[in-house]
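With one protein chain held back, the other chains of the complex are shown just where they sit.
Here is chain A:
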Amino acid sequence: MASKPPPGHFNILYFATAGSYTAKNVEALPAPLPLKKLFGTLEERYQGIRASVLDHSLVTINLTYVDVTDDEASEDGDQIVIKEGDEVAIIPPVSSG
């Protein structure tokens, strides 16, 4: 699907409404990036995407769903960081069938 991201980057895939909003299916963003900063980073690039798309979407990293809470209070010690070469995807509400 997407080609390998350049060194120091990860790929992010935009499906459905996310792809319409960003006008692209995939792009490479600089890594590492703490997961809790992902939505803020995207909002800087695509103003309004958070309320329109991200707040209703799920996120996967390397095909595994992750919990995106930028809730600073959750200090589990195992804060997820998106790494170089990872494949992140924005998963809006699905509509198969």
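Simple rule for what comes next: contacts are C-beta pairs under 8 Å (C-beta built on N, C-alpha and C of every residue); 3 or more make two chains touch, one makes a residue touch a chain; residues count from 1.
One rule holds in what follows: contacts and distances are computed from a predicted model.
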Absent chain [UniProt protein name; select from "Exosome complex component RRP45", "Coatomer subunit epsilon", "Putative rab GTPase Vps21/Ypt51" or "Molybdopterin synthase catalytic subunit"]: "Molybdopterin synthase catalytic subunit"
On chain A, residues whose C-beta touches the chain left out of the figure: 1, 13, 15-17, 20-21, 52-53, 56, 60-64, 66, 80, 83, 86, 89, 91-97
